[in-house]
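Yeah, one chain of the complex is gone here, protein chain that is, but the others are all in their spots.
Moving on, here comes chain A:
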Amino acid sequence: AALSCRYVLCEVVSEDPRCRQCIEDRAVGLAVRDAVGRVHGDYGLACCSISFTVKYLNAYTGTVLLRCRKDSYRLLCSALPFVRQLESRNQRYPCSLNTLHVGGTIRTCQKFLIQYNRRQLLMLLQNCTNEEERRCVQKSLLSCSLTEEQSQSGDEEDDDGPE
């Protein structure tokens, strides 16, 4: 494809739970653009702005999927560590972005995200304090799979999670 894009999957990390309110396309897009402008100047900002958009957001897990042109994904990725805060509706909260995966299509990022979330759920399972939580987490683990595919046999092994 002549106009290839790169999809960058990252997660928003913050100490303040209220930061979740700021996880919306406009706020995240502005923060990323501002960081690119600060680090790479007008040239970098202009390059990254071609086809730049926030494709997917999940405020509960803090997952963000960004898209940019293949030629400028390095400029974008090298500026992501410089995002320091998210601002929305005159509220700003300090946070940082953690890059998880860079893929050529949305599907590869989706597959990675499923594996990543499964690992996070496993870690949550280890830290469960009561039986109720444990059952909820196990139920989520068993149901995570890519739609259109059959659920993988690996899920059954997860059931014997470490106590």
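Throughout what follows, contacts are C-beta pairs under 8 Å (C-beta built on N, C-alpha and C of every residue); 3 or more make two chains touch, one makes a residue touch a chain; residues count from 1.
Definition applied: contacts and distances are computed from a predicted model.
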Chain left out of the displayed complex - its UniProt protein name, from "Acyl-coenzyme A thioesterase 1-like isoform X2", "Origin recognition complex subunit 5", "Ribonuclease P protein subunit p30" or "YEATS domain-containing protein": "Ribonuclease P protein subunit p30"
Options A:Glu15, A:Asp42 or A:Glu132, residue touching the unrepresented chain: A:Glu15
Candidate in contact with the missing chain, chosen from A:Arg33, A:Lys55, A:Arg84 or A:Arg134: A:Arg84
Candidate in contact with the missing chain, chosen from A:Cys5, A:Val36 or A:Cys95: A:Cys95
Contact partner of the left-out chain, one of A:Arg26, A:Lys70 or A:Arg119: A:Arg119
Selected from A:Arg38, A:Lys55, A:Arg92 or A:Arg134 as touching the chain missing from the view: A:Arg38
Chain not shown, touching residues in chain A: 11, 13-15, 38-39, 74, 77-78, 80-82, 84, 94-100, 119, 123
